[in-house]
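Have a look at the structure that comes next, please.
Here the complex is missing a single protein chain, while all its other protein chains stay put.
Naming follows writing order (A, B and C), and every chain is counted from residue 1.
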Amino acid sequence: MKWNTKITKVEPNHLVTAGYPQEDLIGNIPYPSVVYLLLKGKLPSQEHGQMMDAILTACIDHGVTPPSAMASRVVASGGVPLPTAVAAGVLSIGDAHGGAIEKGALFLQNSVKKMREAKKSFDETADFLVKESREQKKRILGFGHRVHNSDPRTKRLFKLADELNISGDHIALSKAIEKSLEKNLGKKLPINVDGAIAAIISDMGFDYRLGKAFFLLGRVAGLTAQVYEEQTREKPMRKMFTVDAEYDGPDEKKLPK
Amino acid sequence: MKWNTKITKVEPNHLVTAGYPQEDLIGNIPYPSVVYLLLKGKLPSQEHGQMMDAILTACIDHGVTPPSAMASRVVASGGVPLPTAVAAGVLSIGDAHGGAIEKGALFLQNSVKKMREAKKSFDETADFLVKESREQKKRILGFGHRVHNSDPRTKRLFKLADELNISGDHIALSKAIEKSLEKNLGKKLPINVDGAIAAIISDMGFDYRLGKAFFLLGRVAGLTAQVYEEQTREKPMRKMFTVDAEYDGPDEKKLPK
Amino acid sequence: MKWNTKITKVEPNHLVTAGYPQEDLIGNIPYPSVVYLLLKGKLPSQEHGQMMDAILTACIDHGVTPPSAMASRVVASGGVPLPTAVAAGVLSIGDAHGGAIEKGALFLQNSVKKMREAKKSFDETADFLVKESREQKKRILGFGHRVHNSDPRTKRLFKLADELNISGDHIALSKAIEKSLEKNLGKKLPINVDGAIAAIISDMGFDYRLGKAFFLLGRVAGLTAQVYEEQTREKPMRKMFTVDAEYDGPDEKKLPK
Partner (left out) sequence: MKWNTKITKVEPNHLVTAGYPQEDLIGNIPYPSVVYLLLKGKLPSQEHGQMMDAILTACIDHGVTPPSAMASRVVASGGVPLPTAVAAGVLSIGDAHGGAIEKGALFLQNSVKKMREAKKSFDETADFLVKESREQKKRILGFGHRVHNSDPRTKRLFKLADELNISGDHIALSKAIEKSLEKNLGKKLPINVDGAIAAIISDMGFDYRLGKAFFLLGRVAGLTAQVYEEQTREKPMRKMFTVDAEYDGPDEKKLPK
């Protein structure tokens, strides 16, 4: 079987990753820039490298309650090795958890393309998209958060994107949508960290299909810390939750004869 | 239920991770140093931060053949989301794949402790450990590699550890064991990347139980790239392997009456 | 938090599953019928119970080469616990591996509904569907197999479905499609085991969203056997594959200054 790969060439005593000897990358190129190299096939500019670093940190941890942290904690509690429990958390990264980066980036990339073709302004486009989403009763992904009404990570990432000259049409449209949502809904539905990353990676030219990857690559460090804490501070099979489970299935009965 | 955690405090519009507001960490502290913060509970010195970065890159990818890359590729081929396939690769990180970091670090930490108590030299200790391992017919983990007889990652990491003033007794003992193995076996069994990381994290004061975590945190980027390549370059359920499976079970027979 | 569940009521010394005390189910109702109870909320007729049993066995194992078996074997080879390796195989069950049951059942259920509304015959409907699929260049799922041109499991399952009086419109349409495919393509593209199960569970009244579950529930036994065999017959990290990996990424170069 022949496999083609652009990732790593393995030779005795020599590894070449996306064009560079690994021994040259190690300690000379910051890890987040090597991740960028793996995902994009080329090294980042200094600005893109710093943005990549910031995105990973912005995803790193959000306490014990997100599904990924819960899954990792619960699985760790069964008495399994660290990587097994970390992987369980990674499994929960789906359309509803981190998925707004992928779908948000696709939405922004398509919308910016149409906006340019139609030569519309950001505000016109945003108003149209908000109207359309209300008519179709479909949420625009990447706005609103169950805890924050002004996500501290979004503010910081957008400020950096400005400083690093990365902010472009996708971030601009994103902000116009936030404004239009407030105007049309009468309440603030702020860009959350997923939405911010969706806009930024779109301005950085990334494939939207990598959306969940950014979240995963940052969050895996938080999950590792969660598992390590569970394994070193807690007992296996500790009582973790008070769940009031109400059985509403069929009434109890005897087996049929 | 009350949970205690030292990782992240979540408040509306405010996140504190191991003592620092996340908005301060994002873009100001390099991601590998934030990982260090999560695992150690404090920010690294500049030297430790650089070493952490180098360790993550040294684990990043080793082509398509290691179990983790294979597992991720094969699972991706079933037609599943990216995080599911990445997690499958993470699951393969076990005692035989990346596990030499954990067990190697434990071995080095115990051996250095005994060496200091017995006031022996590195060479005496190494000779004793090699002799003991041969008598017990147990390999010392972290030496030898199926592809490399001089692992380019080891050389680079040890050079950095010297430059950053991190090299201590665990690295010294590790090198003494390599020398003793060659002397006693008559062939070179060089320190591999797992063995190098085991020694370095021991000199950095890390808990050996985090051994697999370092490998996992670096390699997850390579796995992500492997899955993305599989999903974008290849068809689902492509023929991946030529495996000559010889059935040597019971002869074919009819069901008993 | 209140959760509602129709699955199991847990009381001290008493468990009620979908209406029946577990101690009554154990050893009195065959396991596949208890699985049916869990998925459908009621015990099966004797015929449905036998069919359920047959479906599980028909999925049980297909040697070492399917993605699920490969993933389980490869992950086991990393030196991890049995359930971790079995789970890795389960992860590979996706749109391209076992997924034809889900999508095939949806397709058959929709097509039978339309056929009834339009009062068309099976052959007319099949011809229409085959024509449509050729025009849209989309395969009808559940037909053709990479190894078998007459899947022994399909024949057996369909025979049983006839004997148990389960065969209905979904199986009939499935057979009409097979005939139409041969007529229109000039070669046989036989119903595979996924396609057969898709038709049978549709005739049994199951939700198509459970499609992958039938495959999973049967195959998990094969995966367990594969992992146990790998763990007891083979060494960790054995050389499993000859993969000729050709690196076609960027040419090797020095880091930019």
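Definition applied: a residue touches a chain if its C-beta (ideal position, glycine included) is under 8 Å from a C-beta of that chain, and two chains touch if they have at least 3 such contacts.
Just so we're clear, the structure is a prediction, and the values are computed from it rather than from any experiment.
Student: May I ask which residue of A:77, A:111 or A:125 touches the chain that does not appear here?
Tutor: Of all options in A:77, A:111 or A:125, contact with the hidden chain holds for A:77.
Student: Among B:18, B:39 or B:126, which residue is in contact with the omitted chain in the full complex?
Tutor: Once the missing chain is taken into account, the touching residue is B:18.
Student: Please identify which residue in B:39, B:80, B:100 or B:200 touches the non-displayed chain.
Tutor: From the options B:39, B:80, B:100 or B:200, the contact with the absent chain belongs to B:80.
Student: Identify the residue among C:134, C:156 or C:175 that touches the chain left out of the display.
Tutor: Spelled out, the listed residue whose C-beta touches the missing chain is C:156.
Student: Residue by residue, what part of subunit A touches the chain that was omitted?
Tutor: Where subunit A meets the chain not shown: residues 63-65, 67-68, 70-71, 74-75, 77-80, 84-85, 87-88, 91-99, 146, 236-237, 239-243, 245.
Student: Can you name the residues of subunit C that touch the chain not displayed here?
Tutor: These residues touch the chain not displayed: 1, 3-10, 12-15, 17, 21-23, 25-27, 29-32, 34-35, 38-39, 50, 53-54, 56-58, 60-65, 81-84, 86-88, 90-91, 93-94, 98, 147-153, 155-157, 160, 207, 209-210, 212-213, 216-218, 220-222, 224-226, 228-229, 231-233, 239-242.
Student: When the complex is taken as a whole, what residues of subunit B touch the one chain not shown?
Tutor: So the residues of subunit B touching the missing chain come out as 1-10, 16, 18-21, 24-25, 28-29, 41-43, 80-81, 83-84, 91, 241-256.
We take it that only the chains that are shown with their structure count from here on.
Student: Using Cα averages as centroids, what's the distance between subunit A and subunit B in whole Å?
Tutor: About 25 Å separates the centre of subunit A from that of subunit B.
Student: Could you state the distance in Å from the CA-based centre of subunit A to that of subunit C?
Tutor: Distance between chain centres: 31 Å.
Student: Taking the mean of the C-alpha atoms as each chain's centre, how many Å separate subunit B from subunit C?
Tutor: 36
Student: Among all residues of subunit B, which ones touch two or more of the remaining chains?
Tutor: 63-65, 84, 87-88, 91, 93-94, 98, 239-242
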